[in-house]
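Notes for the one structure printed next.
For this depiction, one protein chain was excluded, whereas all remaining protein chains were kept in their positions.
For chain A:
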Amino acid sequence: MQRAVSMVARLGLRLQAFPSTLGRPLSCTQDVLRRTPLYDFHLAHGGKMVAFAGWSLPVQYRDSHVDSHLHTRQHCSLFDVSHMLQTKIFGCDRVRLMESLVVGDIAELRPNQDKVRELQNIGSDVGLEVVDNALLALQGPTAAQVLQAGVADDLKKLPFMTSAVMEVFGVSGCRVTRCGYTGEDGVEISVPAVGAVRLATALLENPEVKLAGLAARDSLRLEAGLCLYGNDIDEHTTPVEGSLSWTLGKRRRAAMDFPGATVIVPQLKGKVQRRRVGLMCEGAPMRAHSPILSTEGTVIGTVTSGCPSPCLKKNVAMGYVPCEYSRPGTPLLVEVRQKQQMAVVSKMPFVPTNYYILK
């Protein structure tokens, strides 16, 4: 499976890059795009389909991008994220397999399959299969209340980053996880493919819920300071550079038993060349690949993601700068449309998050 690609790169800088919205078929790539169990459901609800990471997914529906984004922060939105395939890992050595991957992109099957074979070859009891489930994300301040009406479990006892199996609106065998990619409270529901449309329909019956697509998904995650793999982090960034050291468990750091440990652990203790930071500016929006400069005019880094923030009405972005420029409040310049604009390093998330954390 291809890794996620920048939305701006996909949608392009010219209007001609919106082939799906014209209703004209894409070139022959249309034939090889994968479809989630909700493909027809999206079309029926006015979804504008685009190619994304090898899948045909809705970029938006009938509401504008900004309306959809704001609705998520004020009510709740339903996203089809079934393109993020779910894999069942089984066998006595499944924990060993997972631990041998740690910060790798687990969704990529090929590296996993090689690792599976490697471990199987030395006698490990482990196997892997893709599960035929859809994944629906319900995100927003009213998501929990909407979901509660369809589940028997008390969702107040399901805090951020925990999950449970339960029947949801009559569809059994669903795994509900209190997590998401928007910064809001919400869940991701893994639902057997055959029940996906029924579940989505049931959720949509609540007037609080609206469908949202990839466009809103990208601007929401950016406001929340969340990385997009392929843009903000890739196989050339370490967790320390990416300001993601919190992902490394204490025991694992001591044992140094994960890929890249010999590079990463010294970075934890010592200095790192560059760090991912948040940036804010007025004027023209900062986008991926915009150069970042010091106030003296020397190029010091690059923007990796950026967009105008619908909530803040300012431009927000993420990029990499040398350590000495990474303190919040540091003034910098970003080159946009051949002009240098004042920008400032900002703490992330740009918009406060609302994760349901039990105190």
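We adopt the following convention: a residue touches a chain if its C-beta (ideal position, glycine included) is under 8 Å from a C-beta of that chain, and two chains touch if they have at least 3 such contacts; residues count from 1.
Note that contacts and distances are computed from a predicted model.
Enquirer: Looking only at the UniProt record of the hidden chain, which name from "6-phosphofructo-2-kinase domain-containing protein", "THO complex subunit 5 homolog", "Glycine cleavage system H protein" or "Proteasome subunit beta" is the right one?
Expert: So, among "6-phosphofructo-2-kinase domain-containing protein", "THO complex subunit 5 homolog", "Glycine cleavage system H protein" or "Proteasome subunit beta", the name matching the hidden chain's UniProt entry is "Glycine cleavage system H protein".
Enquirer: Out of A:His69, A:Lys115, A:Arg175 or A:Lys210, point to the residue that touches the absent chain in the complete complex.
Expert: Considering all chains, including the one not shown, the answer is A:His69.
Enquirer: Which of these, A:Leu38, A:Ile264, A:Cys307 or A:Val351, touches the one chain of the complex that we don't see?
Expert: If we include the chain that is not displayed, A:Cys307 is the one touching it.
Enquirer: Looking at A:Cys76, A:Cys174, A:Ala215 or A:Leu248, which residue reaches the missing chain?
Expert: A:Ala215
Enquirer: Given the full complex, what residues of chain A touch the hidden partner chain?
Expert: Interface with the chain not displayed, on the chain A side: 7-8, 11-15, 17-18, 21-22, 59-60, 64-66, 69, 215, 218-219, 283-285, 287, 307-308, 310, 337.
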